[in-house]
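Some notes on the structure that comes next.
Missing here is one protein chain; the remaining ones are kept as they sit in the complex.
So, subunit A:
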Amino acid sequence: MNKARTNPLNTAAMHGALILYTLIALFPVFVILINSFKTRKAIFREPLAMPDADSFSLIGYQTVMKQGDFFLYFQNSMIVTVASLFFVLLFGAMAAFALSEYRFKGNMLMGLYLALGIMIPIRIGTVAILEMMVATGLVNSLWALILVYTAQGLPLAVFILSEFMRQVSDDLKNAGRIDGLSEYTIFFKLVLPLVRPAMATVAVFNMIPIWNDLWFPLILAPSEEVKTLTLGSQVFIGQFVTDWNAVLSALSMAILPVLALYVIFSRQLIRGITSGAVK
């Protein structure tokens, strides 16, 4: 490494810029979190102070716990996200395997057809999706959301996974074939374990938009017992516009699950992006 590229003044300027932007990025989250633990008076008097013995209060959280169905919403979000991810990964990997492993008529065309959905947002079809869900009786059920998110996630999943599956050695698969393994066994026992890192990347990419989506829960599953956490907190926060303690606590409770997921998966996410899976 050449010295010309590391001059102490430059380094300081770079850290300065990054610290400034990090502060901008984290400030709102920080403000919400600290104020959710304060009394109403303290929230207004000194919004930027940390909660201390004097101003500490959990009143907001108590209100939220008493009134809302936070756990139900949380559970719904969990079910929808996990089930959608499962289907995206399973179906996506199967299709990706077919496209990358076998040469058949229409292979290219099928690949293009499945890739269409990367650029065209599924929301455009909302009117017909709602009609279909009403007709099949799936409206106001978690299945409606799971189906939509599976369809939404498949194009990118197929695209990324087939890139990775092309790298799995042919010798390995052929060795399996000579040993008399069926194509299904080769896929599930040999190929799937080898593309696990790519599957994790796809999972993380899909997880955040599904968890945070407001549009489809609002339209397809707005009833109380199937509300997701995102929609639940939207409605919920709306009811408490004047109860600042409850609003701030509800927001914090909505932030924490995603933040926890992020901490768990952030390495995978960043590795996935920087490994060039989406380039």
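General observations
Operating definition for what follows: a contact is a pair of C-beta atoms (placed from the backbone, for glycine too) under 8 Å apart; a residue touches a chain by one contact, two chains touch by 3 or more; residues count from 1.
The rule is short, and it goes like this: contacts and distances are computed from a predicted model.
UniProt records the chain missing from this view under the protein name "Sugar ABC transporter permease", selected from "histidine kinase", "Ring hydroxylating large subunit", "Aminotransferase" or "Sugar ABC transporter permease". Only one residue from A:Gly60, A:Gly92 or A:Gly176 touches the chain missing from this view: A:Gly92. Only one residue in the set A:Met50, A:Ile120 or A:Ala175 touches the chain that does not appear here, and it is A:Ile120. When the omitted chain is restored, the residue from A:Thr63, A:Asn140, A:Gln234 or A:Gln268 that touches it is A:Gln234. The chain not displayed touches subunit A at residues 1-2, 4-6, 10-11, 14-15, 17-19, 21-22, 24-26, 28-29, 31-32, 43-44, 47-48, 87, 90-92, 94-95, 97-99, 102, 104, 110, 113-114, 116-117, 119-132, 147-148, 150-152, 154-155, 158, 182-184, 187, 208, 211-215, 218-219, 230, 233-234, 237, 244, 247-248, 251, 254-255, 258-259, 261-262, 266, 269-270, 273-276, 278-279.
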